[in-house]
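Before we start, here is the structure in question, set down as C-alpha cells.
Removed: one protein chain of the complex. Kept in place: all other protein chains.
First chain written, first letter: the chains are A and B, and each begins at residue 1.
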Amino acid sequence: MSTVTKLPSVDVLLVGFGWTAAMLGQELTETGLKVLALERGAWRDTSTDFAVTFAQDELRYYWRGALYEQPSQSTLTFRNNPNQTALPMRHLGSFLPATGVGGAGIHWNGQCWRFLPSDFVARSHNEQRYGRLAAEYSVQDWDISYEELEPYYDKFEYLCGISGQAGNLQGRIQKGGNPFEGTRQREYPNPPLDMTYGPELFRGAAERLGLHPFACPAANMSRAYVNPLGVELAPCTYCGFCEKYGCGNYSKSSPQTTILPVLMRKSNFELRTHANVMKVLKDSTGKRATGVLYVDAQGREWEQPADLVILCAYAQHNVHLLLLSDIGKPYDPVSGKGVIGKNYAYQIVSSVDVFFKDKILNPFVGAGALGVAIDDFNGDNFDHKGLNFIGGGYIALWNTNGRPIETHLVPEGTPKWGAKWKRAVIDNYLSSCSISTHGGVLAHRENYLDLDPTYTDVYGRPMLRMTFDFHDNERRLSNYLTDRAAEIGRAMQPREIKINGRDGAYSIIPYQTTHNTGGAIMGNHPENSAVNRYLQSWDVSNLFVMGACAFPQNAGYNPTGTVAALTYHAADVIKNRYLKRPGPLA
Amino acid sequence: MNDHLKYLMCGLIISVFGFFTSGIAQAYPRNEEIARGRYVMLAGDCLACHTNDGGKEFSGNRPIETPFGTIYSSNITPDIETGIGAWSEEQFYRSMHDGKRPDHQYLYPAMPYTYYRQLSRSDVNALFAYLKTVEPVHNEVKSPQLIWPLGWRRLMTLWTKMFLNKGEYQYDAQHSASWNRGAYLVKGAGHCGACHTEKNFLGADKRTQRLQGGEFQNWFAPMLIENSRNGLGGWTQDEIVEFLSTGRNSKTAAYGPMAEVITDSTSQLSVDDLNAIAEYLKTLPMTNDNDRKFVSNNAALQTGQEIFSAQCAGCHQENGEGVSHAFALLQDNANVQQSKPDTLIQAVLVGVRAVPTAAQPVGFAMPAFDWKLNDAQIAAVLTYVRNSWGNAAPPVTASQVRSTRSALVYARQSYNH
Partner (left out) sequence: MMSTKKSGNHNFNRREFLGAMVVTSSATGIASAVQAFDKKEMWQPDRADVVTPVRGDKYIFFTDDEAALMEKLVDCIIPPDELGPGAHQMGVTFFLDRQLAGDYGHAYSWYMQGPWPEGLPSQGYQTRLTPAMLYRSAIAAIDKYCVNTYKNKFSTLSISEQNDVVSALENQQVDLDGVPRKTFFDRLLQNVTEGYFSDPIYGGNRNMTAWKMIGFPGARYNYRAYVTKHGEKISLAPVGIMGGPSWKAKA
C-alpha cells in the first residue's frame, strides 16, 4: 500500500513539456490562470546540455541517444500484424522520441511544413475524384480545414522564424516557392537558408524535368531573428549537427529558443521536472478529469488536482495515458469500433543515392532543414488515375549533415566491410548525396495502438502495443516516388546512382522518421474519433489531447507544423470559449 | 517574496506614488516618502547584498568576500532584535553617512557608506521610512571572519579618518541639472566605484583612478571613463542607457556581478535617471592611452586564431562582429581591452550568461571551457582576441589563467593534454 499525497489544485495542468506544452503554457498564462507543467525528464539548457564545446559528438548524441527517451524507462511493444506476438522495442531505432524539457523539439531537424488543403479531407476528396477506397483503409476527414488552420500555421512560423519562400501568397503563385501549397497570408519571416551544392544540383535537375523545386521551409535561422515574444535566435552556422542533436548556437527553433525565456519568467507558471504522470484521474461520473497522479524522482506519488488537464506528451505517450486512464473506448481492429488507438500511421521513406565523379559536395556543411524539394508528387498535386494509390509525398535533397558514422554512401554492389568498402567510403564521402522520398502512410484498419497483454514498464503499467505494417497503397506510392526520385537523380548527371527502395515488412530497427501519428484522432463524432476538432476529449470535456496523435490521417510531410497549428487553434478556443463556459465545445 | 508578489508590490507602490504626486502627496507625505525611499533602495541596490541566497529579502547574512576576509551583510529589516527595528532615523543616517552603528562601532566598508554618505539627508530618511515597511525577519547575522588584526573593529576609526571623503553631494552649477542628477546617482546610491575603481592595499578607492576599472572577485569591472579604446568613449549615451535598462546593447551584455545590478537596480530606474547617469559618465575625462602595440609574438596569435576559429567563431564570428544583442561584439570592443583580463579569463573558464530581462528575455550563455582548454590555450585565444580586429591590449599569460582557475572555487582541476 503506497501513500499518495494530494496537492493544492491548479487551474491548468500540462502533461509533458515539449513544443505543445510550451505553446499552451505561454498562451494560457496570458489569461492569468495558474498553469503547471509536469515533465518526466530533466531541465535542458543550451550551454549546459548541448554547448558548442561538445555538441558535435556523433557517438554520444545519436548512437547512444543522450537526448532521447530511454527504453529502460519507457518503450512499447511492436508487431507487424495482429497475428504476431508483439515484442518490446529494446533500444531505439525507427523513431526517436525525447525526454526532458523541450522534448523532441530540441533534436528535430526543423523541417516545418504545412499540410495541403486536400490532406484535411483525405477521404472525401479522394473518393470524389478516384472512387471508393478499399474497405481496409480507415481514412477519415479531419473536421478542420486548411483555411481554418492557416492563421495558426502562420503564428507558429513567426514564433519559430522559419526560413523559406512563399509559393502561394494570398492566391498569387510566387516564383521559386512551392506552387502547390495552400494559400498563405504572408511571406515567411526569414528568407531561405543559403543553399549548398547538392541541393542546387537537385534544383537544376528538377527544373530541367519540368518540375517545381523550392527551398524547404526551415526552423534553422537564415539570419538573426527576434520573434513576436521578443525572443532572439542567432543565425545558423551550418554545422551539420542539427537533427538528432541540440543546437548549441541558439539557431534552431525549439521551446528553449522561442518560448521558454518568456514563459519561465512568469509567476503564474510553474514547472516540475522529474514528474512522471501515471494516469489521468477522473471523478465518479467518469466524465470529468480531477487531475493526474504522478511519481517524482524519489518515487513518491502525488495527486495533482486541476480544473483543466491537457496531455502534451509525445503522440504515443498521450495514447498510452488515455488507455491507462480508461478514457474513451479502445479501438478494436476486428469490429472497427472504438476510438483510442485507431488510425496509427507513419511515413514511408526511400532514397536514391547520387554519386559524382568530380564534384565536391562537402556534405558536412549542412543544417537540419537545408534542402530543395519538389511537391509535384505530394497529396493530390498530381493525377492518380491508373496509379492504384492515393496520397503522395515530397521528394527532397536534404543536406543535413556529413557525420561520418552515419554518412557513408557507397555505390551499388559495394560489400558491407573490408578493403572495398573502405575504399568506396573514402572515394565517395565528399562527392555523393542522397535524394529522399517522404510518403504518407494511409490509415489502415490493422494499424493501431493498444495495451500489451504481457510486457510492463518500470512502473508496472502495461506497455503500449504498436501493430503496424506498410500496406499496398503506400508501397505503390513509395515505388512511384522512388522512380521519380531516380529520374531526378539521373538528371543530375552523376557517375551513378543507387536506388534504396522500400520493400519488406516495416522494421523497428533502422531510423526512418519520428513521425508517429494517430491513435487519439480528431473527428466529427464520438463514434469515429477520440477528440473533437478542438482536441477536446469527447468523453471527458476538461481533458484536451495535443500532438500528432490527433491526425486522423497522415500526410506526405513532417508533422511539427501541423501539430503546432492544431495546438494554437485549440489554445484560442480554450481561451475564448472554453474558459468562459467550461464544457463540451462540439 | 516571490516574483509575483514583488511585481504586485512594485505596481502598488508605483501607482501610489503616481497618484499622490498628482496633487494629494502633500496630504499624505508619508506615502510619497516611502515610495521615494524604495526608489533610493533600487538605486542603491541594497537588496543584492542584504539578501542571502534562499534567504528572505533584506534579512542579511549574505557572505561578502573581500581581500581581508568574509563579512556578512546585516539584517536591515525592521526586526527589533536582529534588524534595524530599534534604530532611530538619526542612527540610520549616521550609519549611512559615517559608517557608524548605534553602538558607535564602525561598519566595515564592504558596506559602501563611503559612497552613500553623498546621499541627501532626505533620501536617507526616505530609505529608512521604506525599510520600516518591509517584512521584519528575525535573522541573527554571523560575525565577520577577517584576517588579523582586522577583526578589531576599532581599527576602522583610523580607516574612516584616512578615507572618508567629504559629505553629502554638492550641486555643481557648471553643469546641467541632469548631469548633477547623474553624478549624484553614480557617486552616491549607485556606488559604481565600489567595483569600477581600483582599491589601495587598505581596500579604499585609489582617488586618482576613479572609475578606471577595478578587480572584484575574479572579475574586472571595466573602465567607465571616456577612453575610446577601453573606456566608454566608443559608446553613445543611448547605448549606455540601453545597457543599464535592458542588460544588453549591440556591443555587449551584462553578466557576472553586473547582471545582478541590472536586475535589481538599473533596469528599475527611470529612463530620465539612466540618461542622467550616461550624460555624467560621458563627461569623465580620458586618460593618456597611446600605446597600441602590445603583442609581438605572432606564434601565440596563430595558435589563438586556430582555437578561436574552431571554438569561438560560431557565435562571435570569424571577424569578431558577434550577433547584435545575442553574442558579444569583439571587434574594437572596450570590454576585451581592459587593463586586466580577469573577466575574460573567468568567462572562458566557467562561462557567463547574459542577464535575462523583460526587454531581453534570452539568457544567452557562453559555455565553460575549463574542461577542454588548458591555461596556455586560454591565454593564446584571449591574447588573440585582445589584439585582433582593432583591439590592442596586453597579452594574457598562462600563469594569469592558472591563478584565476585556482581562485574559482567551482572551477575544475586544470586539464592539460
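Please note the rule applied: a residue touches a chain if its C-beta (ideal position, glycine included) is under 8 Å from a C-beta of that chain, and two chains touch if they have at least 3 such contacts.
Not measured: the values here are computed from a predicted model.
If you put the hidden chain back, the residue from A:Q140, A:T237 or A:T567 that touches it is A:T237. Across the entire complex, the residue among A:K359, A:H438, A:R475 or A:K498 in touch with the chain not shown is A:K359. Listed by residue number, the positions of chain A touching the unshown chain are 1-8, 43, 45, 47-49, 51-60, 63-65, 70-72, 75, 78-80, 84-85, 87-91, 93, 193-197, 200, 235, 237-241, 248-249, 264, 270-273, 278-279, 293, 296, 300-303, 323-326, 330, 359-362, 364-365, 402, 404-405, 408, 416-419, 421-423, 425-426, 429-430, 451, 453-456, 459-462, 504-509.
Although one chain is not displayed, chain B still touches it through residues 297, 299-300, 302-304, 306-307, 309-311, 313-314, 317-318, 349-353, 363, 365, 367-368, 370-373, 376-377, 379-380, 383, 395-398, 408, 410-412, 417.
One rule holds for everything that comes next: only the chains that are shown with their structure count from here on.
Rounded to a whole number, the gap between the C-alpha centres of chain A and chain B is 46 angstrom.
The residues of chain B lying in touch with chain A in their complex are 2-4, 7, 311, 314-315, 323-327, 351, 353, 356, 358-369, 372. Those residues of chain A whose C-beta lies close enough to touch chain B in the complex are 45-48, 51-54, 224, 229-232, 234-235, 237, 239, 248-250, 257, 261-262, 265, 267-268.
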